[in-house]
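One protein chain is absent from this view; the other protein chains keep their places.
We call the chains A and B, going by the order they appear; numbering starts again at 1 in every chain.
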Amino acid sequence: MSESIAHHDEHRDDEGSKLGIWLFIFTELLFFGGLFVTYAVYRHAHPQAFHMAAQQLDVAVGTINTVILLISSMTIAMATTAIQKKDKGTTLILIGITLVLALVFLVNKYFEWGSKINHGIWPGSPLLDELGKGDTLFFALYFFMTGLHALHIIIGMVLIAVILVRVRKGKITHDNFQLLENGGLYWHLVDLIWIFLFPLFYLIT
Amino acid sequence: MSSSQTESKGYKSYLEEDGGRKGILKWILSTDHKRIALLYLYTMMGWFIIGMVLGLLMKLELIAPGKTLMEAQAYNATFTVHGVIMIFLIVIPGLPAVFGNFMLPIQIGAKDVFFPRLNLFSWYIYVLGGILVIISLFGNGPPDTGWTFYAPYSFKTGTNMLPAALGAFVLGFSSILTGLNFIVTIHRMRAPGMTWFKMPLFPWTLYGTGWIQLLATPVVGITLLMVAGERILGIGFFDPAKGGDPLLYQHLFWIYSHPAVYIMILPAMGAVSEIIPTFAKKTIFGYKAIVFSTLAIAFVGYFVWGHHMYTSGMSGAALWAFSLLTFLVAIPSAIKVFNWISTMHQGSISVEVPFLWAASFIFIFMIGGLTGLVLGSLATDVHVHDTAFVVAHFHFIVFGGVGFAFFGAIHYWFSKIFGRKYDPSWAKTGWITFFIGFVGLYGPMFYLGIKGMPRRYFDYLDEFHGPNIISTLGALVMITGFLIILVNLVKSARKGEKTTEMNPWGGTNLEWHVPTPPPLENFDEIPVIDKATYKYD
Partner (left out) sequence: MSDTTHHIVSYRTYALILLLLLVLTATSVAVTQIELTRWATIVALLLASTKSAIVLAIFMHLKFDQTVYKVMTIFVVLVIIAVIVLTFFDYGFR
């Protein structure tokens, strides 16, 4: 998404490249937006069931994951500062921490989902059928939205890993770092989505 | 910048540049926006012929009541695939993919779009989407849900919903990336001196369209994923047995698919806004009004989707809100029509082929638009919802709108694109034949709808027989017209009389100031703009 155009560096347009990633971020907001509409509609229809079903989620894990993503947003933002200060070492460390935090998030998710599945709760499971419509819809949204979000974390990790390599190879430098900034923007988007997912699924108890 | 100047500088047309590649590779690996435009044109032509054949099969089935060629299941699959092809593979990529790609950079004084490789990638995934649609034709057979894929049937049908849904998803991505590319191009690559209000109207419509592509398409993307989740996992979003609401599917689907029609029509209107001043030899009337009405249509059009759902069971509040908004969105469209007519008034009209298409566009579009008000009004819609009236309405406005504008554009920009001339007599014959066939094909459907003939049925009551015969005959005439046009254009593109004339029509925009055909990077030097566009004085 952040390809520089053309063939000479003086034609490179970082501002345009940044505009490109912002436009892509807008599409992602609408993409998840459809699911937020769905959440709003079904929560409105089954307020009690959603309230009860949310109690089956572990607020502590959710909070930890929220904290993890917020810290990772800070570290990737700091990485842009570091590269602007020509501090390649710090840049690499900060990007590395971001990646590690992302991985921890995914591991937490894996255990969270695993726990649910072990208790018989997964999309379309017979237990959900028994529990009723409100529970089915809550967990349909829970798995679908956190699953889609996790997919975006994975994509973000790949993007950030590529950026890490490019910083190491000196292809991203203090006067050519739009790719890093764009990767950071994408990562903040992933954080933003979670900022809304967290209260809507974990804090409606 | 005359052609003799560029010849002396070693001018080479973009068609002669091969980037060191041979054969098909110089096409499918090229990031030149002009070649990509032609890639889209050729693939879309292929899809259009397939879609048209499917339409013809439907008309042949409907020439008489009862089974003529096929049973209900085959008919359902036919209209579904016809719709999927025409919507997702033809009219949504439509003018932006072909003429937007070719003309946008040139019209704003740029060498290419902002992300040329992303542009080529958009075409690749366009092809991939088409392949997925083809895959859905085998095995359990193509979907029979209609192109609208309504739940719950779309997750219960035994036919190949998943490849079709995935195909539509991928095609949506192609559309998003094209819109993104064009928006950044327009923001960042306008020539020095080309302020926003000196930019021609076709790029303005591409700008508005780009925003709709960006903000509406993702919603259908997620909806299709949700249907996939329903089919694969039984997740419960739209299944009433699990608490889901099929109406929510309709909301989410139309939140995209209504704005989608503005993706289709805005660039078409942009092309008409280019053609009319040129053939009236007169400055466009109300340039700013057209710009603001373009943006108004894009914006208001985002909030009218419920008018596809009046009979579905929505609340009364939703009914009147959507109807009110629907009437509002008609206003900016009408403004454009006034401006086009006012441009022609006291102009010096030359009735060339592009003008014939643009003028007949206005006529057909008006009928399509006015019948849209019948549908937008709650009381009358109840009577004609899901009848042939709706089919007539959207073919008038989409096929009539986008189709006529597309034909107008290809005849307008033909020599610039191919460096050759077509035969104008054959083109005019094709136009009138097509026009008569078009009205004959779709006109009777208004009557049939009011009389109660349902849409998407392979059979009908005897009392509807007469107008159906007229309609089918109209189809045959229209297809004849289309073939005349197609053969004329294809023959001329390959072997027509060559031309290097830079400005055959006396147009004012930048594309008429570059060589015919343009060189690879369009301009030897990026021009500096001082006067407003469309100025004839």
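Here is the rule we use: contacts are C-beta pairs under 8 Å (C-beta built on N, C-alpha and C of every residue); 3 or more make two chains touch, one makes a residue touch a chain.
Bear in mind the structure is a predicted one, so any value in this text is a computation, not a measurement.
> Looking at B:I28, B:L247 or B:L378, which makes contact with the chain not pictured?
B:L247
> Could you please point out the subunit B residues that touch the chain left off the display?
Given the touch definition above, subunit B has residues 187, 215, 247, 251, 255, 302-303, 306, 314-318, 321-322 touching the missing chain.
> Using the document's contact rule, name the residues of subunit A that touch the chain not shown here.
Here the touching residues of subunit A are 14-15, 18-19, 22, 26, 29-30, 33, 36-37, 40-41, 44-45, 59, 63, 66-67, 70-71, 73-74, 77-78, 80-81, 84-85, 177-178, 181, 184-185, 188, 191-192, 195-196, 198-200, 203-205.
Here is the rule we use: only the chains that are shown with their structure count from here on.
> When the C-alpha atoms of subunit A and subunit B are each averaged to a single point, how far apart are the two points in Å?
From the centre of subunit A to the centre of subunit B is 35 Å.
> Please give the residue numbers of subunit A that touch subunit B in the complex, ascending.
Subunit A reaches subunit B through residues 1, 3, 5-6, 13, 15-16, 19-20, 23-24, 26-28, 30-35, 37-38, 41-42, 45-46, 123-124, 128-129, 132-134, 136-137, 140, 143-144, 148.
> What part of subunit B is in contact with subunit A in the complex they form?
For subunit B paired with subunit A, touching residues are 111-112, 114-118, 176, 180, 183-184, 187-189, 214-219, 221-223, 225-226, 229, 233-237, 242-245, 248, 251-252, 255.
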